[in-house]
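Here the complex is missing a single protein chain, while all its other protein chains stay put.
Here the chain labels run A, B and C in written order, and each chain numbers its own residues starting at 1.
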Amino acid sequence: MAESSAKEASYSMSFGGESGMREECGLFGVVSTGSWTPENNLSHILHLGLVGLQHRGQESAGMVTTKGGPEDVFITRKAMGLVNAAFSEDDIANLKGTLGIGHVRYSTHGLSEATNIQPFVVESLHGLIAVAHNGELVNAKNLKRKLLKHGVGLSSGSDSELIVQLLTHMPDCGEPNGANWVGRIKKMMEETVASYSLLIMHKDHIWAVRDPYGNRPLCIGKLLPTDAVTGKAPVETDDCEAWLVASESCTFHALGARYVREVLPGEIVEINKNGIFSRCIVPRAESKPPAFCIFEYVYFARPDTVFEGQMVSSVRRRCGRQLAEEWPVDVDLVSTVPESATPAAMEYANALNIPYLEVLCKNRYVGRTFIQPCTRLRRLGVIKKFGPLIDNFFGKKIVLIDDSIVRGNTVTAIVALLKRCGAKEVHIRVASPPVKYPCYMGINIPTVEELIANRVPMDKIAEEFGADSVKYLSLEGLKKAVSEGTKDAAYEVGHCTACLSGEYPVKKLDW
Amino acid sequence: MAESSAKEASYSMSFGGESGMREECGLFGVVSTGSWTPENNLSHILHLGLVGLQHRGQESAGMVTTKGGPEDVFITRKAMGLVNAAFSEDDIANLKGTLGIGHVRYSTHGLSEATNIQPFVVESLHGLIAVAHNGELVNAKNLKRKLLKHGVGLSSGSDSELIVQLLTHMPDCGEPNGANWVGRIKKMMEETVASYSLLIMHKDHIWAVRDPYGNRPLCIGKLLPTDAVTGKAPVETDDCEAWLVASESCTFHALGARYVREVLPGEIVEINKNGIFSRCIVPRAESKPPAFCIFEYVYFARPDTVFEGQMVSSVRRRCGRQLAEEWPVDVDLVSTVPESATPAAMEYANALNIPYLEVLCKNRYVGRTFIQPCTRLRRLGVIKKFGPLIDNFFGKKIVLIDDSIVRGNTVTAIVALLKRCGAKEVHIRVASPPVKYPCYMGINIPTVEELIANRVPMDKIAEEFGADSVKYLSLEGLKKAVSEGTKDAAYEVGHCTACLSGEYPVKKLDW
Amino acid sequence: MAESSAKEASYSMSFGGESGMREECGLFGVVSTGSWTPENNLSHILHLGLVGLQHRGQESAGMVTTKGGPEDVFITRKAMGLVNAAFSEDDIANLKGTLGIGHVRYSTHGLSEATNIQPFVVESLHGLIAVAHNGELVNAKNLKRKLLKHGVGLSSGSDSELIVQLLTHMPDCGEPNGANWVGRIKKMMEETVASYSLLIMHKDHIWAVRDPYGNRPLCIGKLLPTDAVTGKAPVETDDCEAWLVASESCTFHALGARYVREVLPGEIVEINKNGIFSRCIVPRAESKPPAFCIFEYVYFARPDTVFEGQMVSSVRRRCGRQLAEEWPVDVDLVSTVPESATPAAMEYANALNIPYLEVLCKNRYVGRTFIQPCTRLRRLGVIKKFGPLIDNFFGKKIVLIDDSIVRGNTVTAIVALLKRCGAKEVHIRVASPPVKYPCYMGINIPTVEELIANRVPMDKIAEEFGADSVKYLSLEGLKKAVSEGTKDAAYEVGHCTACLSGEYPVKKLDW
Partner (left out) sequence: MAESSAKEASYSMSFGGESGMREECGLFGVVSTGSWTPENNLSHILHLGLVGLQHRGQESAGMVTTKGGPEDVFITRKAMGLVNAAFSEDDIANLKGTLGIGHVRYSTHGLSEATNIQPFVVESLHGLIAVAHNGELVNAKNLKRKLLKHGVGLSSGSDSELIVQLLTHMPDCGEPNGANWVGRIKKMMEETVASYSLLIMHKDHIWAVRDPYGNRPLCIGKLLPTDAVTGKAPVETDDCEAWLVASESCTFHALGARYVREVLPGEIVEINKNGIFSRCIVPRAESKPPAFCIFEYVYFARPDTVFEGQMVSSVRRRCGRQLAEEWPVDVDLVSTVPESATPAAMEYANALNIPYLEVLCKNRYVGRTFIQPCTRLRRLGVIKKFGPLIDNFFGKKIVLIDDSIVRGNTVTAIVALLKRCGAKEVHIRVASPPVKYPCYMGINIPTVEELIANRVPMDKIAEEFGADSVKYLSLEGLKKAVSEGTKDAAYEVGHCTACLSGEYPVKKLDW
């Protein structure tokens, strides 16, 4: 649980050099099909929607709501920390509205910059607009320079501010009475390349936008009538109380909502009280394939989320099966580094017909802490997150499945723990290829030098971890596991594997 | 400018009528084998020890340390909230000492009473003493009346204060130079009946005490030299850097410590820099058997903890196997209500040779919230904690294993969720008998009227939950699953099953 | 009894050696003449009463209220900081009651010990009692030892806890049905010597108690009907909405209340809904005179307070006149160190017929700060509290009146400031004698070594301050200024001048 600084205050370092901070984020939006009444106030829905996306960012959260009426009032509430802790009953009550967008964020900066909590709200010539952004602009530096040249002073280091200012600076596209916002958004998309999923709120509607590569996820849901979802039978209704839009579909279920579809790569969807309307699809240059982030499947997304027609958990299971084919091992039991590797581990066990047993118990309360460990604890490493289920593995040969290995610190500490508690052998199988390359499209990956796959040659890595063997799933294996389930996708799919393969869908223009 | 409210302030309601609040708690103590130096400061160990017991109480935490020297200085730090969030780097640094005791607490009172955060520290004629308590005194009301008659003013409603004041009021047992504290503790134990595990810190030692029925757990560990535990081989050493004492052994592993033994029912163990010394064993009246709380196995303890020579997780697995024998069912897949029912569910699946698959994904960030849900969310119930892994169960018959059912709200919401997401059948199997009776020995159980097993006849309960069938493990089955693994226990074992059977080991004397 | 602090937490150092911390405090109590209704809730009165005593203690505040009914419920609220900032609207609303006592406190300890915020509440055999205390027990150490020998464990270092435990430990004085509390209080007073003013709340009444020496102030007021005080004519009514009791009468006016009388030295006054009743007057040993703290007149009390029939401000004026007689000086203007020396300075100017002009402007926002000054600011000293009104004194000879000089740091910095801004001469006249001796009856005075009057010989002191001359009022002069106005006092008066004369009314028994 991330704390902040001495009361109601914040540091910020403004600096001219580096732009575009990397962020892992979650977006949520809601548009009621009815008019505002005290009973039809949707901030509770917005709040709970963000709780369901909390795994995408735990550092800060923000919400903006509006009643969508002619008076153009936006109410904003931002806070450091987890959604549940940061907003009070009163906060929720004060966020009056039938439309709203929200954001959860994990910044990679050491300083928690309260200044940059999203959504970003500005007044424009054509009324207030609020923008929430997930992703990272590959040409942020160019765009920033362009805006600065136009004489815009930029008050935060965030890509969201760039996007907002680009939108307000775009020409009106020849519309006499008021702005042609869809035209502006389209032009902005042509300039910004990737990566972004966006929610843009303006007056009585929200535009849900995904970059032409579809690099970051975004999907649409509908809030069904309560009667429908609290009955004891499967829901059969077309009624809709509100339209929802979210980074991941997993957040719909807590609301009793139904998944409708993904926003397509390049699509601008307008959501208003009358429904969802596809306004435009901006094409990719040179008919390149889409590039949805494959790491969402590997690690980042919640297992009950659906992307491209398949459940994340199912992809992870297939990775486990594939891993068993590629790298079987003769051991007494298969286990997992809880929790995200568990589906892969179970399927690995099934495939090889080896018993699956838990060997590690996760302490769910460790959380983030700013307490520097004493020397002893520093040497012991990160094992405070895990306790050994000794009776399950004493004297036995284990294969431990992990979803991915980045720095390698955790796995080293775990292997040491298991061995000193009596494991006979500890083999490591990783349900994804080695992470070797930086991401500049929104996933927080350490610098190239910190990546274990770049620091230690593959044939020394078992020794490095203290393990009896270490093997990774092949890139082809991962791709196969992913693509097998996309047959049901309603559109062309394609994936960004840059952090694993070094093949970037778009160049970082101002690296 | 001083801030107020949920910071630096607290309400307390003092009331004359009801005494003895029910608490679920965790205790941790540490005694260095060396003298105090800035490097040999044990507050980091104490802090991390409490983090490992956080599952036993998330409301508040407290620590008291001392250097054990002649000047008799105790340093106390108490805070609301989780251990990791509540204590800062500075707090830990300021808690100087080679001895320390700590406490985590979950009170059942609606108001969080900062007044009652443990440990409780008082000055006595023979120096400062600090007491941390897990349990609930069955004769608290009588003891309180006795103290009040002696003219003691009681400043908190806590059993810990009762215990401290009893200790200081006990006669000195004829020792001329200073107090015979062991004699006092023994006399206090004869008066207090049950239930308690206690840590009592005084000058340069800690007494670890368990009531004669052994109702609440308490065990001893040793902190090994860092070299020993950070090597890559099994640890073989008798060296000891510090003695540890904790409610559960699970907390030792994060410290690189080794489990030594349990404190025996009725035992007073003195721990000082020279080692651990059994000072006394207070017998039970009428040679009754011990009465260790069986609910620690069912739900409360962490799976990697060892009680009575067996790992908690292993007991839960045997419960699953036993449940399969008693109540098999013909379904497509077995699943769990994550996370504590998972071992039982896996073993139930193994026993019946039915595939095990996860059907629910837990949102780890829901936590406690004080936001009142809107009407919609109230009707949807508690499902915000869980998301459905639809592809794993759509169109299938499921049996869902739960560890225990108290009020029944959660299971009802889960069944509804699974059914409306396409489950064909949902059967419930509970890895423990119905909870029917109140606990007055330290576990927080709702009033008799709220317990689902008392509200709804057993043959209507499936209907109540909306499930296709609901079956519970028998009491005999549970007892068998527990006792099977206690063959290795170094002492006579026996269990309190009062909340399940109504058979209380001791009467609540002033109910 | 541990309260919380910055982030709901607190340090406390418990130590066996030193007892009885020195405190400057303010007490306030209220008893409605009516029964409790939502409209007749007196916590607002209690809160504002404490605001009026804030000058007596700015570190922490506490309030306890009760409806005085048979169910014996006390509601307590304590917080660090100023009364206005520390309590929220909700806090006040939750403090339901028709009776209440409150306390503001400035502790002399470096650590702000949330544990010791008053009032102190305990449960006794005969119901809850709450105690608020102003003063310092001269025999605290003996009393503590006595209680410890009785086997009482003491959980705070406060005199208030000693008083509460003494009260509950006293024999019942032969009353069969319940406690003879007045008898107990009387016996406690016989044992505790001095100094204390106390408010003791129990069931439906408050006892207001002053030690036999009358060392600390305490007075009674009555809340008049609103109609009476909001009219535009002098108030003439005997109606009473509530009885008030306070350390100083100044706090009554903000409530529209009327001053009634002082609690007499040694008196126990019972206040209940029917009125105020003198229950007992405990005599002084050996017919000694009373010993009301003369420093209350010199510095501590608010100018609009009435003690012994005279207004504090009037005494200060007479001190100025007396000082002019004793130490006239030939200068161009008389001025003051704002604000408490202003009445004395004006009268000094009147007496000598020299113009009075302000030369210093006080920055009211400096307050307490925990920012360590940089080297520059440390060398400049404390002048950040004052700005020079240069045009008023440039090129002129000034005499500056101060009320008292303790350490001498402020006056040194002020003289330097005035001189470098162009004052031709700066003479200092102090409206009280040199402070030379420690107070052990409740006023916070530095150690003997820190007192400037002990560090520097009187004939070197002008040089030390950089002033052209420095003169103090004589002890006789001060006594004369004080006693001149006590002719109207309804009882024998007498004053403690220990810090000035070294003549202590009672010995500190366990120094």
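For the reader, a short list of remarks on this structure follows.
Keep in mind that, in the parts below, a contact is a pair of C-beta atoms (placed from the backbone, for glycine too) under 8 Å apart; a residue touches a chain by one contact, two chains touch by 3 or more.
No experiment lies behind these values; they were computed from the predicted model shown.
Within the whole complex, the absent chain has one touching residue among C:T33, C:S88 or C:S469, and that is C:S88.
Among the residues C:L380, C:V456 or C:L475, only C:L380 touches the chain that is left out of the figure. Along subunit A, the points of touch with the absent chain fall at residues 4-17, 62, 71-81, 86-87, 91, 94, 114-115, 117, 120-125, 127-129, 144-145, 148-156, 161, 164-165, 167-170. Think of the hidden chain as still there; on subunit C it touches residues 39, 41, 44-45, 47-48, 51-52, 54-55, 58, 82-85, 87-89, 92, 226, 229-235, 250-251, 253-256, 302-304, 306, 310-311, 313-314, 342-343, 346, 356-358, 361, 363-377, 379-380, 383-392, 416-417, 419-422, 466.
Please note the rule applied: only the chains that are shown with their structure count from here on.
Each chain gets a centre from the mean of its Cα atoms; for subunit A and subunit C, those two points are 59 Å apart.
Shown for subunit C are the residues that touch two or more other chains, of which there are none.
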